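Note that this complex is displayed minus one protein chain, with the remaining chains in position.
Moving on to chain A:
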Amino acid sequence: MGLPTPLYDLKDFPDVYEPSEDSHLFLDALEADQESILARSPKLACEIGSGSGILITGLAQLLKNSCAYFSTDINFSACRATAKTALINNSYVESVAMDLLGMFRSPFDVILFNPPYVVTESDEIMGRGLDRAYAGGCGGREIIDKFLATLPSMLSENGVCYLLLLKENNVEDIKEKIRGLGLKGRMVLERKIPGEHLFVFKYFR
């Protein structure tokens, strides 16, 4: 069973990140790993920084109504876009505006994050608009590192997190960091596109 790219319509949401090669790599990674996800029989799944919402909607198409789907974004337009994308694809995602997972009290069984990974100046991480969809600050790592620090407390016992990374994010250093957090990691897919070498990793206990 393949995972079709979910339909989306961003014409009412000009300040939301349009799905691109990174998004498609992420969908391909979920498809490649679907048996492993299904085997964990997740009940609560959340995408962070969901933007258009095609990743969490793609997951919802994979797992159907055996799981509840959530999304967060710091851009309220993106929260609305995600809810709309889910509906267009006959899925349902509970969208909440927040930073990372900071306002949830309980862990998730699946966490998806296509983070702002582009290497930028730190002061480009400002506001809540479209720039925030890609601006990753120093090494492209500022948001990624902030997220990873919270991951052990937000990942359920049998949970799995999928994270997209850029080569310049220093994948080896992130591997060390993951070990330090007491988690295991594995690369699911990698792809070279013009100007970017991208990876999707998964982390679990």
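Please note the rule applied: contacts are C-beta pairs under 8 Å (C-beta built on N, C-alpha and C of every residue); 3 or more make two chains touch, one makes a residue touch a chain; residues count from 1.
The working rule: contacts and distances are computed from a predicted model.
Participant: Of the candidate names "NADPH:adrenodoxin oxidoreductase, mitochondrial", "Trafficking protein particle complex subunit", "Multifunctional methyltransferase subunit TRM112-like protein" or "DNA-directed RNA polymerases I and III subunit RPAC1", which one corresponds to the UniProt protein name of the undepicted chain?
Facilitator: Of the names offered in "NADPH:adrenodoxin oxidoreductase, mitochondrial", "Trafficking protein particle complex subunit", "Multifunctional methyltransferase subunit TRM112-like protein" or "DNA-directed RNA polymerases I and III subunit RPAC1", the one UniProt assigns to the missing chain is "Multifunctional methyltransferase subunit TRM112-like protein".
Participant: Considering the complete complex, identify which of A:Leu25, A:Ile54 or A:Ala83 is in touch with the unshown chain.
Facilitator: Of these options, the touching residue for the absent chain is A:Ala83.
Participant: Which residue, A:Asp28, A:Asp99 or A:Glu168, contacts the hidden chain when the whole complex is considered?
Facilitator: For the chain that is not drawn, the touching residue is A:Asp99.
Participant: Just to verify: which one of A:Ser36, A:Ser66 or A:Ser122 makes contact with the chain not shown?
Facilitator: That would be A:Ser66, which touches the missing chain.
Participant: Touching residues of chain A against the unshown chain: what are they?
Facilitator: Residues of chain A in touch with the missing chain: 41, 43-44, 65-68, 70, 74, 76, 79-80, 83, 92, 94-99, 102-106, 128.
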